[in-house]
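Note that one protein chain of the assembly has been removed; the remaining protein chains are unaltered in position.
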Amino acid sequence: MAILHIVNKSPYERNNLASCLRLAKAGAGVILIEDGVVAAADGGKFSGMIKDAMKDLKISVLGPDLDARGISRDKVIEGIDVVDYGGFVDLVAEYDCPQSWL
Amino acid sequence: MSTVKKFLFLNRKAPYGTIYALESLEVVLISAAFEQDVSMAFVDDGVYQLLKGQKTEGIGMKNFSPTYSALGDYDITRLYVEKESLEERGLTVDDLMDLKWEDEDDDWAEKDSIIVVSSAELADIMEQQEVILSF
Partner (left out) sequence: MKFTVQVNEGPYQHQAADTAQQFVRAALEKGHEIYRVFFYHDGVNNGTRLTVPPQDDRHLQKGWTELAEKHGIDLVICIAAAQRRGIMDPDEAKRQGLDADNIAPGFRISGLGQLIEGGIQSDRTIVFGD
């Protein structure tokens, strides 16, 4: 069963993203929401970790949360899918089980 | 209710600094009444929830760690503890409470509830779950 991992915290603040990526299996999905969206911006300390993870995982980011934080779409790491709340719902339906990293 | 689902309760926080450890334990105990396939995972600071020797008089809070010992009686017999989380914190399974359950299918033999697993093993376990509750 493929999991949709949901990460809502910045990797600069918490280890939620690191733990998520350590425990996510190939074929799983990850969606970055709320403060977690900062990880989607390229050029940061964690960009390498994200790009590495993208080899095995499909990573998405919640667009409205990017917009709220002033992170423009052209700053988003290439290959990360920007979705709206409807897209978020679709992802939860598409994967077998959501897992929130709180 | 004949549906049996695999429920995993994910714990990542130390006890007492926040209420999540205590209140998540309350959910786990209630889940026993629904005869589901329940297990718990302790990752990152969640491993501290299982540390033995918790003394809370000094902070004026109720010590709820004895409740973990009751889980076996409620048929919650699989407490997965991530090895990497323990090691990162300089801990071993010997630092954790000695939690047991009695296996009625094995002549009531006493078995350990705490199962130390690697990240890879825990990832496999998580992938099998149908409902994952985080606190």
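Labels A and B are assigned to the chains in the order they are written; within every chain, residues are numbered from 1.
Operating definition for what follows: a residue touches a chain if its C-beta (ideal position, glycine included) is under 8 Å from a C-beta of that chain, and two chains touch if they have at least 3 such contacts.
What you see is a predicted model; the values in this text were computed from it and never measured.
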Query raised in the report: So which of B:16, B:80 or B:135 would be touching the chain we can't see?
Result: B:135
Report task. Using the definition of touch stated at the top, determine which of A:15, A:47 or A:100 touches the missing chain. Result -> A:100
Query - Missing-partner contacts on subunit B, residue numbers - result: 1, 3, 5, 7, 19-20, 23, 26-27, 30-31, 33-34, 36, 131-135
Report task. Name every residue on subunit A in touch with the hidden partner chain. Result -> 6, 8, 33-35, 64, 84-86, 88-90, 92-93, 97-98, 100, 102
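The rule we apply is simple: only the chains that are shown with their structure count from here on.
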Report task. Quick one: report the Å distance separating subunit A from subunit B, using the average Cα coordinate of each chain. Result -> 27
Report summary line: The subunit B residues in contact with subunit A across the complex are 10, 12, 20, 43-44, 82, 84, 119, 122-124, 126-132, 134-135
Report summary line: As the complex stands, subunit A meets subunit B at residues 1-3, 15-16, 19, 22-25, 28, 96-102
